[in-house]
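A single protein chain has been omitted from the complex, and every remaining protein chain is retained in its original position.
Per-chain numbering from 1; labels A and B assigned in written order.
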Amino acid sequence: MPALLEGHRLAVRFGGVAALKGVDLAVDAGEVLSVIGPNGAGKTTLFNVITGRVRPAAGAVLFDGEPIHRLAPFRIALLGVVRTFQKTEVFGPLRLIDGVAAGALARNDPNPLARASEALSTVGLDRKAHLSAQQLSYGDQRLLEIAQALAAKPKVLLLDEPASGMNHHESKRIMKLIVELRARGLAMILVEHNMHVVMSISDRVIVINYGEKIAEGRPDHVRNDARVIEAYLGVPQAADARAR
Amino acid sequence: MSPTITILAQHLLNGVLIGCAYALIAMGLTMIFGVMNIANFAHGEFYMLGGFVAFYLVSLMRLDYFVALPLAVAVVVALAVVLQHSIFRRLREAPVMTTTLVTIGLSIFLENAALLLWGPQPQSIPTPFPPKPLSFLGVYTTPLYLFCMAVTAALIVVGHVLIRRTRMGKAMRATFQNKEASALVGIRIDRIYAYAFAFGAALAAAAGAVLGGFIPVEPASGGVITLKAFIVVILGGMGSFVGAIVGGLLLGLAEALGAGYLPNGWKDAIGFFAVILVLLLRPEGLFKRA
Partner (left out) sequence: MLDALPYRLATIAVLVALFAIPLVVHDDYYLHLFIVSGIFAAAVVGLDLIVGYVGQLSLAHAAFFAMGAYTSALLFIRLHWSMWLGLPAAALLVGVVAIVLGSIILRTRGHRFIIITVVFAELMRLVATNWVDMTRGFMGLPGLVVPPLVLPGIGAIDLTSKSRFYYVVLVAAIVAFVICRVIVRSSIGRKFVLIRENEPLAESLGISAFRYSMIAFAVGAAIAGAAGSLYAHYVGFVSPDLFNFSYVTIMLIMVILGGKGTLVGPALGAVIFTFLPEFLREASHWRMITFAAILIAATLFMPKGIVFPLLTHLLPRERRLRNARAA
């Protein structure tokens, strides 16, 4: 049975450089898939090709069985595939409630402010709804991004480094939110460097290095995979074992 | 040579000078755009002021022509430095609308100031060249024309060398690509901005001073020149110096051919149509970013 969102042999080229080489992935409702890998491995490119910001040179992205990789980004979002960004993106001087309403407005929701209010409550920012995004702390802004995405009624949520730059308390808040969203039936793909977060809440993990998927599986399985360790540490596993 | 070819050659020769001028002006515009991320709507006014200051120096202050030209450029550069220090320095990370409105305001300011100072009459800079026509194989030209062509071509080469070979040029191009990284490796962004703006103004003013002996300058000429420069920059790709040079030459030649073969008044439309076509077919311009 096809998963909610699938990527088949995705390849992306920028000029002469292959950013992604034949990557497969799949995520289903109520599942958290984490994508990890060294910097520059192609993780954000993966998000870009799923959300239509970048065209794949080869391969396909299927949502609910239908190919979406040639659609315009706004259409993909309207279908239910929504993302957040690595660098925080908010609506500047607008009030939170007005900015978060964007996703609801896009779907011609008859009551966008109510949707926005719900989304803000889910992430815990409802008491700050009248403030502007610029007035929020960094941690709150990252939560705001998730609220913005939630108001767009996503079926698949792509979170690009949601816990980056967060202290322990803020990371726990994010993890709790992700777990709750999973319980609500959302499919989620996380790009994350914070291993604690990845290991605690992922159902599955895939590891990307130099544009290729080098491992996939449950978190504890992947963490011990030789190729993954080599990718991160650059040390061949055999040499390491001999040294012990 | 057959008459048709002679006529064609004549048109092409007429177009080379204008093409060189466009190339110079567009190089300056590209520098300002690339380093400062500003579309300088007042760029044509630097051209116009170069011409008018040269005219003033030669005809009213009776300076030697060959002294007046570089002096005129220097005056315009001085003005550019003042403008950079007082206004553009504050606009470093400003949004597109802000910088554009400021340069539009500047353009209006300079044009009307010129009207106040010199009146609306077009003026030709008196030159020491004899008006005697020269001819090669049936194609006519004058010593003044050859001088202008030589100087503008030389300036294009000098500009190109400055950009590609000197330390300052390389620093300016580095800032094009990546401002943050440039600042991190120690390039003083403020200085680069000042140099870029001065460089851009200098090239435009030089074109104006040189061409002013050949084509009369009037305070209103700035607007058309700015537009033509933008067209060249868009055709050439908005960050490419090679594109500016080649685009400028092509536009000059195309317009000369248009003036010769199209009905009156339509030659200016060539550039406009070309831009719209390029936008439809190849939005990123004909050349890659420098």
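Quick note on the criterion: a residue touches a chain if its C-beta (ideal position, glycine included) is under 8 Å from a C-beta of that chain, and two chains touch if they have at least 3 such contacts.
The model shown is predicted, which means the values in this text are computed figures rather than measured ones.
Asker: Tell me which of B:Val102, B:Ile125, B:Ile163 or B:Leu249 is the one touching the absent chain.
Answerer: B:Val102
Asker: Tell me which of B:Leu8, B:Leu63 or B:Ile87 is the one touching the absent chain.
Answerer: Per the contact definition at the top, the residue touching the missing chain is B:Ile87.
Asker: May I ask you to list the residues on chain A that touch the chain which is not drawn?
Answerer: Contacting residues on chain A, toward the hidden partner: 51, 72-75, 77-78, 82-83, 85, 89-95, 98-99, 101-103, 105-108, 112, 130, 132, 148-149, 151-152.
Asker: So which bits of chain B touch the chain we can't see?
Answerer: The list for chain B reads 33, 39, 87, 90-91, 96-98, 100-102, 104-109, 111-113, 115-116, 223, 227, 230-231, 234, 238, 263-266, 268-269, 272-273, 275-276, 279-280, 283.
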